[in-house]
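Every protein chain of the complex appears in place save one, which is left out.
Up next is chain A:
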Amino acid sequence: MVEITIRKRPRTDAVVTQRKFFKKTARGKVIKVIRERYLRNDVSCGIEHCGLCESGSEATLPASGAFDHELYPNGHLIVPDTNVFLSQMDLMESNSFNPHIVLLQTVMEEVRHRSLPLFNRLKGLVKAEDKNIWVFYNEYRSETAVIREEEETPNDRNDRGIRKATAWYNEHLSLARPPIRGKLQPPLPTAILLTDDVANRQKAEKDRIPCISIRRYVEGMKKSGLLLDLLSTAGEEIEPTKAVAARQVLYPAYLPMSTLLAGVKAGQLHQGHFNANQYNYLEGNVPAPAFSKPVLLVGREHMNRAVQGDIVAVEIFPESEWKAPADEVVDQEATLRNDDASDSEEEREDDEALAEQKLLAVEAAKRRAAERQPTGRVVGIIKRNWRSYVCHIDSTSLTSSNTTSLSQQTVFATPVSRLLPRIRLRTRQAPTLVGQKILVTIDRWLATSRYPEGHFVRALGKVETKEAEQESLLLEFDVPYRPFGKAILDCLPQQGDSWIVPPKSTTSPEWRDREDLRELLICSIDPPGCQDIDDALHARLLPNGNIEAGVHIADVSHFVLPDNPMDHEAAARGTTVYLVDKRIDMLPALLGTNLCSLRPHVERLAFSVIWELTPDAEIVNVRFTKSVIASKEAFTYEAAQLRKDDPNLNDDLTKGIRLLNSLAIKIKAARMAAGALNLASPEVKIQMDSPESSDPIDVEQKELLETNSLVEEFMLLANISVAKKIQETFPQTAVLRRHLPPPKTNFEKLQDILMKRKGMVLDVSSSGALAASLDKCLDPSEPAFNTLVRIMATRCMLSAEYFCSGSVSRDTFGHYGLASPIYTHFTSPIRRYADVLVHRQLSAAISYTTLHPSLHSKSHVERTLDVVNKRHRMAQMAGRASVEFFVGLALKARGEKQTVTEDAFVIRTFRNGLGVFVSKLGIEGLVMFKREIQFDADKYTITVPSDNGDTTISVFDKVTVRIEVEKDANTQRGKVKMTLVNPINSSAL
């Protein structure tokens, strides 16, 4: 018989042990919460062979403790306080930091209460195999449970609980191993309280509980040099004995969080994401819904320690103090070159700060009154969005005397992104880190410190090596790039790459409800070297004179089933990321480039959209079906074009392509008539030497063929047809894509420039009107001018986004750029997760499968699409950055042979420079003038005075620039430097 003991707690006991607290809900109600707590005596201490606890085999801590610390020769284990995890998580996670740790429940709960991300890292830490952590539920063990005293703050109560648990451990260790007569008593290990809270340590010392600060503990360890770098500055205590000179406060203090929220609620403060200005480090803005223009923040003091991406609360100044954004390029490196990183001379009213203020003052005088926008200042941070940043060590901030020494020094790290301030960090490895890309985390930004303080996380590798650059790119844009784990690969078909479509039979699950389209003349048209072919096409004449056209998309949802590890990973990755020399797949390569890829001459599963179209390309009907196809040919755009244009070829496949092409031309014409925009973006192609070596040799612009447009039109048609179908079937949760019309104010500046410089009018009242007026923006002498205007117009627009049809009102479904009332993404499920969701919904809409419950939940679809939208944006930025890097490499290679000069268009004028766009290379650059020039902001011109007459340059002027890639001496950052060659040589200016 199993003995059942009912541990019933007397009711009088409950009064003190239950935990009562009040909670204020989001709606402003106050609720009382009660948590019952049952105290027991059998909560295990986790020490192996403990005579008192029935811990059994689970115990993880050796009875003797750890002997590797010089201060504790008798062995020890540590009991960390909450502040250790809050500020030193990087240290705790380090592979070389493995003391025996007792993690108290009190600490866990406090960490969870303070920061959910840190709590998740802590949970990961507990599970990690190389760590010796035992979670001790001290609040449930009757000896170590504490109840709150009258007048005691929650924090003090928790500290008391932690001290009590530490004391209990020490007592428990001695009781568990009573001395045996005649035997030499082995040394007893000590449980040490590890905390950076001075008050807590003082109280512990009073109670004779061993305790130590983190810094001192790490210093006593064997690998202290490495670990000390990982110590965050945030947890750094100020020893009470050490006199601290009062530092000058450089920034206004933040308002408390509750005040901020109250202010935002009352409409007196405005909340938004902080965006730094990439041209001027002393300026930023915060888009606020209450204003049509973003709120401008001018100067360090008003930006008040906000970092790119933080959610901040801003206070708006009275309208009389509103300002216009600066029209000058202010470079942090240039202005603050001489700033000293080390503490001693910092933070004084030094020359740099004065220079900076002077700069602001001068600039303020020049600001024009015309373009004023709401101006304000940051009064508090709602949420920090700090992460790890890729940086370089600023070599000039090293103290020159000890370039080779290993002593700790304070240096500046310059982030790769221009949007971030320099980060000050202390390191012992400074000399070895110079010339490397490193990852740095910001810990804190005190009001007394001009720069944020951070710590070194890890080195990525030598600057300009492709591996380091690639990883830094992926980290910078938060792209998940780790290889797929085992759980994910287990979701693949067991046959691996020998998987084939089974022979047709009625019993085979693959053939259930699938149409056999193997006989159709289907082909795919893709860019050269494309491995993940997700679409194929066919067209044929029907006996009634109409045309049957079909788009066949890889049936990814057949392989990626909902709610398994592969699906979760794909949802988290959101999209495949294309870098110039690497592709980060959303799905494992076996699916992406093999089983799903619609390769020629093999049978593949597909999801087909088949239309019957009149010869005038009007849709008679459309049907959707799962199918099995066998592509007859995989063309490149060029090959397809050649085949179509070759009059000697008259086989059925060629005819099919011609048929498709004729339809595409008509569809496109209809789309344009409906007001679709023909947009342009500066796309270039990096010419690689050979597929193996990834050294770029040249950059060329992408060429667009008729066949590009052919594929595009049919994909658009398929997407629109599918969007209609799933929206009809699942009006609440259909996954759609929309492009909101841009606010008119976005175009104001472009309209003004066009009017003043070219006398052209841009009508932005609708997408059709915009398309028509863009067509009229022609400069007969300069064919590229039209493209330039299109690029600039594109920049004024909002970006398209995925959304859940039930979450927004029906009249905002439209796609502005395509002038389609409804749109989605269906055609690239191999590389976009949204398409996978659309496949599942369409498959349910044609009753092929049932819809997974998660796709019936609006909140789940919304959450998934939020991630996909974010990943999509990041992937685009990463791709662009990768192109930029390779353009830089190519330019460098080219520049070694001769000076590179290219034609460029002026796209912006600054008080001290020009923004130019080199269309041939697809890069933007800055031409800076050191000498004073005349600047006419209203006319968008600058005038360079010289001896033989003034030269005026205005926006849209074609100029010639010399492009050089120079390595920034301080940061090792490759920088494109442009100087004007024609109409005037600016190298002397």
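Everything below uses one rule, namely that a residue touches a chain if its C-beta (ideal position, glycine included) is under 8 Å from a C-beta of that chain, and two chains touch if they have at least 3 such contacts; residues count from 1.
In the analysis below, contacts and distances are computed from a predicted model.
J.: Absent chain per UniProt: "ER membrane protein complex subunit 7 homolog isoform X3", "Sorting nexin-3", "Cell cycle control protein" or "Ribosomal RNA-processing protein 42"?
T.: So the chain that does not appear here would be "Ribosomal RNA-processing protein 42", according to UniProt.
J.: Consider the whole complex, including the chain that is not shown, and state which of A:Pro154, A:Gly485, A:Pro527 or A:Pro615 touches that chain.
T.: A:Pro154
J.: Just one of A:Cys50, A:Ile212, A:Leu269 or A:Ile629 touches the chain that is missing; which is it?
T.: The single option touching the absent chain is A:Leu269.
J.: Which listed residue (A:Asn95, A:Ser258 or A:Asn650) would be found touching the missing chain in the intact complex?
T.: The missing chain is touched by A:Ser258.
J.: Just the residue numbers, please: which parts of chain A touch the chain that's not shown?
T.: 12-24, 28-30, 32, 34, 142, 147-148, 153-154, 157, 255-256, 258-263, 265-266, 268-269, 315, 317-318, 321, 377
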